[in-house]
Each structure stands twice: as C-alpha cells, then as structure tokens.
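A single protein chain has been omitted from the complex, and every remaining protein chain is retained in its original position.
And now, subunit A:
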Amino acid sequence: MQKIEAVIQPGKLDAVKEALIEAGVTGMTILEARGHGRQKGHTEFYRGREYSVDLLPKIKIEAVIPDAVVDRAVRAILTAAQTGSIGDGKIFLSRVDEAIRIRNEDRGEVAL
C-alpha cells in the first residue's frame, strides 16, 4: 500500500477527483490547505498598505491505495491537474504499513 498526497490548485479538484476514481482509487480525503512552493504569492492593497500574501490557497488530496493502482493514480493526477503554469502543485508518495477499517476491523488492502 502507498499513501498518495497531492497538493493541487483549488480549481482542479473536481477534475482530479474524477480522474482518481476512474483510475480505481476507492476512497480519498480532501483538505483545504495553504502553502507555496518556489513561486511567489500575490499582493493585496488596503488603504495604501501593501500586503504580500505568500501562503496561497491550495487543495490537498490524500489517498491510501494498493500498489497496483499507484502508477495509474499518479498519471491521473498529472493529467487532470497540470496546466504547465507555476503553482500546479506536487505529488508525494510514501509507504503505508497497515490500514484498518474501523467498522469491521478489516486489515490490509481489503480495508481500503
């Protein structure tokens, strides 16, 4: 099992969600997030004072998926979330030792 964490542009959520389901991902968690990569933020003006906002609104998607689905899931996100512009986001993959369904205590990939 692997955990896939993707930080994407808020406007790309629906497209990425659909692409992941299409790729065989059964469950996911969506978080509203703020952050930035290497790009700069933007500037806001209030009565002559200038504020630079460098923590930009993002969406973070988390899903734990079977190893067999990982490549397809990554490709799905890349296809759905990519605009080619700065700020498109990142994908992180990490190993997951165990998954347990709270309802009936299923363990492993069957719990996903």
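Keep this in mind: a residue touches a chain if its C-beta (ideal position, glycine included) is under 8 Å from a C-beta of that chain, and two chains touch if they have at least 3 such contacts; residues count from 1.
Operating definition for what follows: contacts and distances are computed from a predicted model.
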Just go with whichever of "Ammonium transporter", "Electron transfer flavoprotein subunit beta", "Glycine cleavage system H protein" or "Pyruvate dehydrogenase E1 component alpha subunit" UniProt uses as the name of the absent chain.
-> "Ammonium transporter"
Sort through A:Glu18, A:Glu44 or A:Asp67 and give me the one touching the missing partner chain.
-> A:Glu44
Interface with the undisplayed chain - residues on subunit A = 44-51
